[in-house]
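What follows is a single structure, and I will ask about it in a moment.
Missing here: one protein chain of the complex. Every other protein chain is in place.
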Amino acid sequence: MENPKVAILMGSTSDAAVMGVAAQVLDDFGVPYEMRVLSAHRTPHETSRYAAEAEERGIQVLIGGAGMAAHLAGALAAHSTLPVLGIPLTGSSLQGLDALLSTAQMPGGIPVATMSLGKAGAKNAGLFAVQILARQDTELNQKFKDYRKKMRQDILNTVLD
Amino acid sequence: MENPKVAILMGSTSDAAVMGVAAQVLDDFGVPYEMRVLSAHRTPHETSRYAAEAEERGIQVLIGGAGMAAHLAGALAAHSTLPVLGIPLTGSSLQGLDALLSTAQMPGGIPVATMSLGKAGAKNAGLFAVQILARQDTELNQKFKDYRKKMRQDILNTVLD
Amino acid sequence: MENPKVAILMGSTSDAAVMGVAAQVLDDFGVPYEMRVLSAHRTPHETSRYAAEAEERGIQVLIGGAGMAAHLAGALAAHSTLPVLGIPLTGSSLQGLDALLSTAQMPGGIPVATMSLGKAGAKNAGLFAVQILARQDTELNQKFKDYRKKMRQDILNTVLD
Amino acid sequence: MENPKVAILMGSTSDAAVMGVAAQVLDDFGVPYEMRVLSAHRTPHETSRYAAEAEERGIQVLIGGAGMAAHLAGALAAHSTLPVLGIPLTGSSLQGLDALLSTAQMPGGIPVATMSLGKAGAKNAGLFAVQILARQDTELNQKFKDYRKKMRQDILNTVLD
Amino acid sequence: MENPKVAILMGSTSDAAVMGVAAQVLDDFGVPYEMRVLSAHRTPHETSRYAAEAEERGIQVLIGGAGMAAHLAGALAAHSTLPVLGIPLTGSSLQGLDALLSTAQMPGGIPVATMSLGKAGAKNAGLFAVQILARQDTELNQKFKDYRKKMRQDILNTVLD
Amino acid sequence: MENPKVAILMGSTSDAAVMGVAAQVLDDFGVPYEMRVLSAHRTPHETSRYAAEAEERGIQVLIGGAGMAAHLAGALAAHSTLPVLGIPLTGSSLQGLDALLSTAQMPGGIPVATMSLGKAGAKNAGLFAVQILARQDTELNQKFKDYRKKMRQDILNTVLD
Amino acid sequence: MENPKVAILMGSTSDAAVMGVAAQVLDDFGVPYEMRVLSAHRTPHETSRYAAEAEERGIQVLIGGAGMAAHLAGALAAHSTLPVLGIPLTGSSLQGLDALLSTAQMPGGIPVATMSLGKAGAKNAGLFAVQILARQDTELNQKFKDYRKKMRQDILNTVLD
Partner (left out) sequence: MENPKVAILMGSTSDAAVMGVAAQVLDDFGVPYEMRVLSAHRTPHETSRYAAEAEERGIQVLIGGAGMAAHLAGALAAHSTLPVLGIPLTGSSLQGLDALLSTAQMPGGIPVATMSLGKAGAKNAGLFAVQILARQDTELNQKFKDYRKKMRQDILNTVLD
């Protein structure tokens, strides 16, 4: 997409199914984004450079998803002053407890906004990016309020057999 | 302060020392905020109303800190469409693992941006609020970049005996 | 059912299979109940109102089941003075440890009676609701004693091959 | 006290400071109770007999507090059909995680209503016993509502320096 | 079997496949045993009586296997002075961590000898019962030494492709 | 002592205060024992040899206490066919969870009877050794029964203020 | 292979599929190795002797993989002064948390270099062995640098659909 406002990064194509949930949310809200495979450990230079150059390319929010010793969001936060959202992924045998602690327990000074584990977290990262962008975009803000109303109504319409 | 842009909420005055770290960060950046004691469980109506009315009062970011079954940030997120930052506090005998999971594991649809446990998290919540506000405030964005440069320089100036 | 004495609440229809175990217990004891989908996070107003009005509608016990950052039982307890039973559900990748801590670790002042994880907890919530109601219903109390005798006898009749 | 309605049991005098918090709540509400040291492991016969005879002595709620492999509440529940509240205590090196799981994870059929760890749990056990008794005592129910209003007001009166 | 020397107890027939591994070991060593379904929570009187009478019936070792809030081995230890071996079972969503802590963390004064989780634990309980009995049975002691030699030889004979 | 029947082993003199609790129990029951500092990792040959020669020296039970990656009890079990009791010690920052899992989770074939963490476990190891020896010593068996009666009576004599 | 420089040891043939990943890495780098089934608990003498004699046979690095109370790497480290790499395996119901703590938490004085859980750890053990050997082998060092470049390039070549 042209002029992406959000970047969705993941360390491996095997994470694409989960991270695609964040992309779908942004599509639904009409927010332009780009999605890349970049690894904190295997392509550290490219990851640093991407993070460092994102702001001047017009990107407003960085989203990083990783499992195990999940360093991607932290690496993005180290190389950029943009808000960084971290999604701990659950592929490891420890079922994401490792990724959750590796993402959430950032030292004072370099925040990462940690979302829930896995797909719920990917969805919430997309929504939280919208909430940040909506601070300066009245129309997007209204769309978000409408989304929440619809979510509420969907539950109220639920019929238990 | 007049025209607060950030609200810092906690469930008890016993959390004020930790949550004050977030306030100090906002003071350092010149961001107006207000700080309140409101409990998701003991004053649920006032908490809901506060969250629901915050946006029209000009508040842009909500920060909630709580320990144990830490529901405050989630309750704020349920009643507002503003971005909500959650700080899991560590006072319980489980040392905050309960608060971390209660804050981070939000269901898909209602994001809470979870920070680290305790004081590091309070500091990072203050900084992350600045990062969000800086999306629409060039001067604040520059201050944040300067802050990061200074942090970097402080470490490079370190001398080990 | 008319004049329900117990309310069984859950955040999503996907929890209905587990929560239905509590309903089955109440059916077996002839206790009228109602079952609703209401979310602490996605329908907070309706959840609050439901909890606040339950007592005057004749409901005596509230049962809430939720997974992940399981706030439903806590939200019910915040808005009602009825006894609230919480069932931590196990759908998340952390297998319910998150839900168990989010349900059990309530702050002093707002109790939630936490049951076991998942189906065993749903069964026990149904039984515990019966035990509360049986304080003022001699016949129900006798039924509960008979149930326990039968459970005991079933085990004593067990034959290992 | 004469005609106790609640029994507070603990395995050792070293638990008396924590369990006394439950007693204090009952004192505040004017609910008669008795408090005993009885161990599921060291005095199993006396514990069983106490539980089995409690109902005919007029007791309506049993509260058991224990640490480590906390079996006391479960043993009470096995020998009585009264509602049993369990308070996991935190004295062990695992800080109560052992007691929490040993108390909460009861098998289907024999419920224990688990409260928070330690003093918050003891307070909540006292309150939850009041909530159960208030089902059949209008005056007590009103006292409980007044208690909750005062708790709410205390928070709203809070002044942060 | 006549004159059983070891008793293998479990709370439910659903545990029979795992507990049968202990029985198989005793069969292999020619040690007579009996196997019963008895629950600490659902048949507490029968469990107590069984434990209390086991020694005079000639039983030398009690083995109890249970999952979740695994109280069976502790209940046996409370009602008998025979050595009690506990096998934490893994059926719960917490994968046996609850059963392990509930079995191992017995208070000072009432030991339970805890084995590994699940089938490995059942096998080891059978072997450990043999080791206890072998203190007073030279022939059994020699069989155990032979068993260990064979186990060693089996590994040394392993051929990797 | 001459003709020790129990050996108490630990990896470091810093464990002597805890392990001394096991020795005290054996002193109280008049069971001769010896106590040694031997490490599975730092003196592996001496540890192996000690374990291998213990039986022919008349020792009937081996007790090993260790913290962190607690291999001592497992190493004793690997080199002897005597029953081995393991006491997980709590000195590490993980508060003994590491030692508990390292001691309890032995593979099928080589049992270690795991006791509670720390001093409670040391006490229970002493008692369990007595229970094993009492299988072939009527007088010791009676002493153990008397000990349990006294423990029970001590609790029944408890007076709460 | 002749003149193996690395030894890959495991406690059971059931671990061969995971441990074979380490072997494959060494094959890819042309490093000679040997692979053996030896158990810390079931063949302790052979394991000790193997470790003790490895250095004089020209082996430079020992790799041990084990699950549950994973003592193999620690046992190798106790009997050799070669660098030992430990791979915690995930077969147990605790999903490797037991193996991770049993491998990593070695006491001061006897290091084990712990890798990730399961296959990722086996791969990394192979790579780390190469990194150690490359200290004295310029060609191997270059191969390793080439491997890393290729890994980086593979990620950069990734195309998301």
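A, B, C, D, E, F and G label the chains in the order they appear, each numbered from 1.
Just so it is clear, contacts are C-beta pairs under 8 Å (C-beta built on N, C-alpha and C of every residue); 3 or more make two chains touch, one makes a residue touch a chain.
Here the structure is a predicted model, which means the values were calculated and not measured.
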Among the options A:G11, A:G64, A:P83 or A:G126, which residue touches the chain absent from this view?
-> A:G11
Return the single residue from A:L94, A:M115 or A:I155 that touches the missing chain.
-> A:L94
Write the list of chain B residues that the hidden chain touches.
-> 90, 95-97, 116-118, 120, 151-152, 155-156, 158, 160-161
Contact residues on chain G toward the hidden chain run 60, 81-83, 85, 100, 104-117, 119-120, 123-125, 127-128, 131-136, 141, 144-145, 148, 151
If the missing chain were put back, which residues of chain F would it touch?
-> 12-13, 16, 35-39, 42-43, 46, 68-69, 92-95
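The rule is short, and it goes like this: only the chains that are shown with their structure count from here on.
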In whole angstrom, how far does the Cα centroid of chain C sit from the Cα centroid of chain F?
-> 44
Just give me the whole-number Å value for how far the CA centre of chain A lies from that of chain C.
-> 35
Note: chain E residues in touch with at least two other chains are 39, 42, 68-69, 92, 94-95, 97, 104-107, 109-110, 112, 116-117, 120, 151
